[in-house]
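For reference, the structure I am asking about is given below.
All protein chains but one are shown at their positions in the complex.
A, B and C label the chains in the order they appear, each numbered from 1.
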Amino acid sequence: MSTATFPTQTDAAAESERSLRMYRRMVMIRRFEEHVNDLYTRALMPGLAHLYIGEEAVAVGVCEALRPDDYITSTHRGHGHCVAKGAALDRMFAELLGKEAGYCKGKGGSMHIADPATGNLGANAIVAGSAGIATGAALAAKRLGNGRVCVCFFGEGALGQGVLYEVMNMAALWKLPVVYLCENNLYNEYTHYSDTTAGDILTRATGFGLRAESVDGQDVRAVYAMAQQLVDRAREGAGPSFLMANTYRFLGHHVGDVSRDYYRSKQEEQNWKGERDPIQVLREWVVSQGFPAANLDEIQEEVRSEMEKAVAFAIAAPYPPVNQVDQDVYA
Amino acid sequence: MSTATFPTQTDAAAESERSLRMYRRMVMIRRFEEHVNDLYTRALMPGLAHLYIGEEAVAVGVCEALRPDDYITSTHRGHGHCVAKGAALDRMFAELLGKEAGYCKGKGGSMHIADPATGNLGANAIVAGSAGIATGAALAAKRLGNGRVCVCFFGEGALGQGVLYEVMNMAALWKLPVVYLCENNLYNEYTHYSDTTAGDILTRATGFGLRAESVDGQDVRAVYAMAQQLVDRAREGAGPSFLMANTYRFLGHHVGDVSRDYYRSKQEEQNWKGERDPIQVLREWVVSQGFPAANLDEIQEEVRSEMEKAVAFAIAAPYPPVNQVDQDVYA
Amino acid sequence: MPETLTATREITMGEAVREALAEEMRRDPRVFVLGEDVAEAGTAFKVLNGLVNEFGPERVLDTPISEAGFTGIAVGAAMTGMRPVVDIMFGDFIGLTMDQMVNQAAKVHYMSGGKWKVPMVMRTTLGATRRSAAQHSQSLHAWFCHIPGLKVVLPSTPYDAKGLMKSAIRDENPVVFFEDKMMFRLKGPVPADEYTIPLGVADIKREGDDVTIVATSSMVQVALGAAAMLEEYGISAEVIDPRTLWPLDEKTLIESAKKTSRVIVVDEGYGRYGATAELASVIAEGAFFDLEAPVKRIGAMHVPIPFSPPLEDATVPTEKAVFEAARVLLGKN
Partner (left out) sequence: MPETLTATREITMGEAVREALAEEMRRDPRVFVLGEDVAEAGTAFKVLNGLVNEFGPERVLDTPISEAGFTGIAVGAAMTGMRPVVDIMFGDFIGLTMDQMVNQAAKVHYMSGGKWKVPMVMRTTLGATRRSAAQHSQSLHAWFCHIPGLKVVLPSTPYDAKGLMKSAIRDENPVVFFEDKMMFRLKGPVPADEYTIPLGVADIKREGDDVTIVATSSMVQVALGAAAMLEEYGISAEVIDPRTLWPLDEKTLIESAKKTSRVIVVDEGYGRYGATAELASVIAEGAFFDLEAPVKRIGAMHVPIPFSPPLEDATVPTEKAVFEAARVLLGKN
C-alpha cells in the first residue's frame, strides 16, 4: 500500500520501488480475477462476476497516489479497486463465496465489498450509484479537515446517469476533494460507448467546472502521475477533477459473456491484449530501465502462492449461520 | 399565433407585422399576470401563482418561431408559455380558479395547464420534470415524420437536475428535433444561480453534443431570430440545441414572495424594470421604425378589454361537480 | 385458460413475452421498445433476442444507462402518438424512475383533465435467489400499486405473460409489467392463436376447499407446490393469482375466502407495508365474518437481500413455509 512519504518521481530509486509495487499490485489483480473466473466456472462462486482483467493499471495507478486513509468508491467491476486500495485477498475471496469470513460477512458479495480499514466505501451495483456517496465523503473530509481525498471510480456507462452531473456540480461549487475517475473501457455492457455518449466527455466535465484530463489507462505510470497531480490538487483545496482513463476489458462483461462477436471483434480484443496489456507495458518499461526480469518473475511467483492460500482459505471457510440474516439491518 | 408561412426578416412589412403580433402577445401575458396577481390577492385564486412578468419576450419570441402544431412543455412559471403558444385566456383563467371550464377541468390549476390543440404538452411543477416528455415528443415527431419540433422551457434552476443531461444526451445521439430553452432569470427561488451552478452553462450543453447559444431574453426580436434558427435547424433534422435566454423576473418567486431584500436588491430590480422591460424595449424599437405609438396603445386597450372578459368568465364559471373527482384517472 | 385451444405449444415465459412484443409490434407500427442493451444483446436476460432483426434498431432502441431519462422520453412519446415499451433491466432500478412514473406518467391524464394520454408499458423484473445481492434482487411492485393512474401486472405463467403483455401494450394507460427473473425459462402451454387476457381478472390456478392461497408472480409456483404437499395431508388448497394488482379483482379473492374461510397471501416483496397487506385487508374487509382466522401474510423477510446463498434462501417464502402456514391455519400442525 502506498504511504504519503515517498519522494517525488525525480528520485530514481523511489520510482523503481514504486514501479515494482505497482507491478505486484497489477499482477495480484490479474491473478485474483483468474481465480474468480476459475471459481465461477467450477460453480464455487454464486452470482455473477465482472472481471477487471485488462484494466489493472487504472486502479493501481490511481491508488498508488492515495493515502491509506483516503477514500474510494467502486463499481460492479470492483475487485481491482479493492485490491489496489489494499484489501486482504483471503477476506475478499471469502466474500465472493458468500462466507462469513468475508469483508461483509457474506452479505455483500462480489458487487458490494466494503472496508473501512482501507477507506473503501464500497463497491456499488447501481451504475453511478456511488457518485453521491463519494462526493459526500469528500464533503465530510473537507468539513472535518482531515485532509482526505475521495476517488470515485466508475465506468463510462455511468456518464449516462444524471446524478453524476448533479454531484459534480456540487463538488465544483463547494471545491470538494474528490476525483471522478472514469474508466472508459469502450463498452456499457454490450453496447459501444459511442452509441450511448454524445458530445465530448471531457468537455462535459469542464462545463461543470471540473478540471478534466484523460490518460492512457494501460500505462500505470502515466495513470499514477496524472492521478497524483489531481489528488494533490484536491488535497490542497483546489477542488474536484475528472480523469478519464482509456482502457479495455479483455474478457466479457461478466463471466458468462463468452460469445462477444455480435458487439466487438476478436481482432479488437487481440490488439488490446497483444499490444496494450498493462502488465506487459510496465514490464517492458522496467526491463528497459535495466531491472532484471527475474525479479518480476519472482513477484509473479510470490503472488501466485499468496493467491492460492487465499483461495483455499475462502473455500474452506464456513457460510454464515442462517440466524445472521436479520442482523446488521439497523445499526 | 405564428404560422410557418411568414417570409423572412428581410421583408419589412412582415417584420413589422410580426413585431406588432409579438407586442400584443407580450402585453397579453403582462396583463394576464397582473390579473392573476389581483385574483390571488383578492383570495379568488387558490394555491400559489408564479408570475412571468419581465420574462415575456422569451415565451413570445420562441413561440413566434413555432408552428401551431409544434410542441412545448412548460414549468411552474408557465402562464406566459401557454399564452404565447395560443391558449384561450378565458379557459386559462378558469383553470387557475379551479373551474370546470378550465383547460384541465380544474384538475390541474396554475402549474399544470395543458392543451393538445395548441401543442402544449403541459406545464410541470417538478423542476426539469418535463425534460423527458419534451424529448419523447421530439422522438415521436421524428418517428412519425410529422415535421414537428418541441421546445422544452425550463428555468436555470433545472440545470441542477440530472435528468436534463440524460435526455440532452439522448436527443443529441438520436438527432431529435428539440430545443432546450433555458430561461435564466438569475434565481432558483431565493438563491442566485451562481450559488447553484458551477462551470459554464453553454459549455455543458456543448459537452453533450448540442448546439448551444445564448440570447438577450429582454429583446423579443433577438429571441425570435435565434429561436427561428434553432427551430429550423431541428426541423431540418440537424438535431437538438440549447438556448439560454438571459432574463429577469420582475416580481417574487411566487405571489407571496414580497420581501425580497434578503436575496436581491431593490436596485437590481429597478435596473431591470427601468431599462430592460421587454415590452418597453420592443416599443422603443417599433417607434424608432416610424410606427405610431398610438397603434401600440390601441393594442394595449384591446388586450385590456379582452382580458377583463376572460377574467369575468372565469369568476362566473362553476366549479366541477364533486363526482368528477375520480374521473380521468384512467383513460 | 380457455377450454378450446388449437395448436398449443409449450414455450418459456421469456419466449411468451417476446412473442407478445413481436405480435404487437407487427400489428401496430407505433409500438417500440427502448432500454439498455435491448437490441443486439436482446436484454441482459436475452428475452428480446432477435427482435431487432425483425424490427430494426429504431424500434428496438438501445439507450444509454439513463433510466429516468428514457422513461421520461417514453412518457412524452406515448403522449404524442407512439406506444413505447420501456425496459428496466432490474426491478431494483425503478427507484431511478419513480419521479417519471409517478409524478409524470401516472398523472398526465388526470392533471390535463383527460386531455393527454400515456399509453406506455414499463417492463421490469422482480425476484430473488439469483445470488445477485441487495441491489439486484428486490420485488418493489408495491410502490407502483400505491399510485393512482398506474396499472400493475405480475404474470406467473407463459400463457398469462403473453396475454397480459398484449393487453398492457394496448391499454391507454401506463402499465408496469413485472417479470420474475427466475421464471424466464419456465415452460408452459401457450396457444399459437392470437389471444389477450384482460387486466383486472384473477385466475384460479387450482381449485380447492379448505384454504385459499393468494399468490403473485414467482409465488404462484410456490403456492402450487405447497398445495401439492397439502394434498398429501388431505388438505385441499385453492390457489388464486390476481395477475394484476391494480386493477384488482377483489371479487374473486373474496369469494374464495368466503368458501374456504382460511386465507394465506404470498408475495415476494418485502413483507412489511407490501402487497400482502393490501390483499389481506381487502379479503378481511370482504369476508371477515366468514374467516376462521386472520389472513396469514407471507412476504420476503424484512431485510435487504443478502448475497450468501443460505442467507438469501432464508429471506424468500418457500413451499414449506406456505405448507406449514396452511397447516397452522387449519389447526393440523
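Here is the rule we go by: a contact is a pair of C-beta atoms (placed from the backbone, for glycine too) under 8 Å apart; a residue touches a chain by one contact, two chains touch by 3 or more.
Here the structure is a predicted model, which is why all the values come from computation and not from measurement.
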Message: Given the contact rule set out at the top, which of the displayed chains would the hidden chain touch in the full complex?
response: A, B, C
Query: So which of B:L20, B:A88, B:L186 or B:V329 would be touching the chain we can't see?
result: B:V329
- prompt: Looking at C:V190, C:A215, C:A280 or C:L330, which makes contact with the chain not pictured?
  reply: C:A280
- prompt: Of the residues listed, C:C145, C:V220 or C:L330, which one is in contact with the missing chain?
  reply: C:C145
Task: Consider the whole complex, including the chain that is not shown, and state which of B:V127, B:A227 or B:L296 touches that chain.
output: B:V127
- request: Pick out the residues on chain B that sit against the missing chain.
  value: 46-48, 98-100, 104-112, 124-129, 157-162, 188-191, 195-197, 262-263, 319-320, 322, 324-326, 329
- request: Spell out the interface residues on chain A facing the chain that's missing from view.
  value: 71, 73, 102-108, 112, 114-116, 121-122, 124, 126, 129-141, 143-144, 150, 162-163, 166-167, 169-170, 173, 327-331
Task: Name, in rising order, the residues on chain C that touch the hidden chain in the full complex.
output: 92-96, 98-103, 106-107, 110-111, 133-135, 140, 142-143, 145-149, 245-246, 269-270, 272-278, 280-281, 284-285, 288, 291, 293-295, 297, 302-304, 306
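The rule is short, and it goes like this: only the chains that are shown with their structure count from here on.
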Distance between chain centroids, defined by C-alpha means - chain A, chain C (Å): 37
Message: If a residue has to touch 2 or more other chains to count, which residues of chain B qualify?
response: 162-163, 166, 169-170, 173
- prompt: Which residues of chain C are in contact with two or more other chains?
  reply: 63-64, 66, 68-69
